[in-house]
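Every protein chain but one is kept in place in this view of the complex.
As written, the chain order gives the labels A, B and C, with residue 1 at the start of each chain.
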Amino acid sequence: MRAAIASAALAATVAGAALAQDNTIIQIERYRQMLQEGNPAELLVVRGEGLWQEKRGPKNVSLAACDLGLGAGVVKGAYIQMPRYFADADQVMDFETRLVHCMVSLQGFKREELTKTPYSGAGQRQTDIESLTAFVVEQSRGAKIAVPQEHPQEKASFDRGRYLFYMRAGPYDFACSTCHGVDNQRIRLQDLPNFEKPEPAQRAFATWPAYRVSQGALRTMQWRLWDCFRQMRWPEPIFASQATVDLTTYLGVRAAGGKMDSPSIKR
Amino acid sequence: MPDPMRIRATAQPDGVDVRVLMSHEMETGQRRDSGGTLVPAHHITNVTVMHAGKVVLSAEWGPAVSKNPYMQFKFQGGKKGDEITVTWLDNKGETRTDKAVIN
Amino acid sequence: MKTSRRRFTQATSVFSLLAAAGLVPAHAQQPGWNKAAFEAKSMNDALKALGGAGVAESKDIAITAPDIAENGAVVPVGVASKIPNTQAVYILVEKNPNWLAAGFNIPQGTEANVATRIKMGQTSNVLALVKANNQFFVATKEVKVTLGGCGG
Partner (left out) sequence: MKKSLIFVVTIAALAGCETLYTPPTEQETQAVIKAGFRDRGIAKVERLNQSELQQQCTKHGNNPPKDVRARLEKAALATVKYPADGNWLGDFKLGERIAQTGAGLQWTDSPQSVAGGNCYACHQLSKAEISYGNIGPTLYNYGKLRGSGEGVARYTWAKIWNTNSFNACSSMPRFGDAGVLTEEQIRHLMALLLDPNSPVNK
């Protein structure tokens, strides 16, 4: 933070204006601090836990047999080791992709129905995917991000993700790296973590999913990428597509060792 | 059925600190849906916190309280192990009551 | 559960009818909702609806709120009153369509120190109105609301 303030001060040529913005950044930081007490995501964690344990779907079973990579039903610490390779599906999956896989294969839900509207809209109740994500990610709070890179498919996922991260396209010529490949950049007053550096990458990855106060909803990692691509003027990323998983693999590996602190609360 | 609240009540030297998170849309009545129709207001109007049969806080809220409301206050006379009850009521007549033990 | 909810609702609607007709004063019983106060579009209207005649500025009211809110949908606001016999605390936003956001009745034994989160449509003064000894006092703080994101 301090570095950001210092560099903002250096970059601005008009001293008075720069000082005004220094103060702005300090005040925004204070606002963010004030939000920390009382994160409505807690409400969703409770709901998600209920959904995880409840017998649901056409097959009327709970998700207790869902293997998130650490064995059937193991939820604690599961989130931080995803995306990972799953032999039963022969592909690399992030948490949300794996969750859908479990809901389809174990509970008998229809994939198309689950993935049609994975994110809740304004005035809507949060989706089951969002609620379950809140619960599972909470079980990794404090654990260190350790997205695996052992299986060849995990390595391929990383390589494709890196390619996607730097790929410029669309009418604005934007790549992810346009905003997230340089230190201390901001859009308006929002900090843009540089994923080429471990520390900002860790901080960013560790704080998603997050409760977004601007939307009054918990937003997942898939949503985070989806909304970035919207603003990049790209076409719509398909929920749980391999490309989105690959990008998350890339970001997760970049963030290795970061301490999970999610669900967080953001503007 | 509305989702349960999250209530934290902690006995401190200068009173019981109460923090409550409620699950509620708090629709302002000024937002339009994607079809352009005004979404009617839907918000909590009243919150009551009881301890030992006595009201320790009552609130009246309008739609300008944030979605998924948060509230914090402190009262005297409670001790560890006591129970407090929080009730909210909204403008559609829906209500929810949750209890928490002071710790 | 169901019956008690229905009874609660009925009691409220009867009460609000009476309140709307001006047959019972606000806060005369619980739960009531002071419709006129929540529709107030000025300090005078709000005061009138809350049963006040005048208002005095007070240094014994402290507002805890950010100078700048990154988003107007959630602005944390706390109000602490050191005025003896504080009975109620109200949070108002000057530039919201309706000024009054929330009111808290403070029974004896409860600290006149409450915090919640409110919505603000734009940069505005936030007012903390305090009722003590049946008189009204006020303190003011400006909160700037900024724009964010790159898709709006």
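Keep this in mind: a residue touches a chain if its C-beta (ideal position, glycine included) is under 8 Å from a C-beta of that chain, and two chains touch if they have at least 3 such contacts.
Everything numeric here is computed off the predicted structure, so don't read it as measured data.
Just so you know, the chain we are not showing touches A, C across the whole complex. Of the options A:74, A:89 or A:167, the residue whose C-beta touches the omitted chain is A:167.
Considering the complete assembly, subunit C touches the hidden chain via residues 68, 144, 146-152.
Residue-level contact of subunit A with the missing chain is found at 8, 11-14, 17, 20-21, 24, 150, 152, 155-156, 159-160, 163-164, 166-175, 178-179, 182, 184-190, 192, 229-231, 233-238, 241-244, 246.
Assume only the chains that are shown with their structure count from here on.
The touch graph of these protein chains is complete, with an edge between every pair of chains.
Put simply, the C-alpha centre of subunit B and that of subunit C have 15 angstrom between them. Subunit A and subunit C have CA centres that are 37 Å apart. One simple way to say how far apart two chains are is to compare their mean CA positions; for subunit A and subunit B this gives 30 Å.
Among all residues of subunit A, those that touch two or more other chains are 38, 213, 216.
The set of subunit B residues touching two or more other chains comprises 26, 66-67, 70, 72.
On subunit A, the positions that touch subunit C within their shared complex are 24, 27-28, 30-32, 34-35, 38, 187-190, 213-216, 227, 230-231, 267.
Partner subunit A is touched in their complex by these residues of subunit C: 66-71, 73-74, 76, 117, 146-151.
Put simply, subunit A touches subunit B in their complex at residues 37-40, 42-43, 46-47, 121-123, 213, 216.
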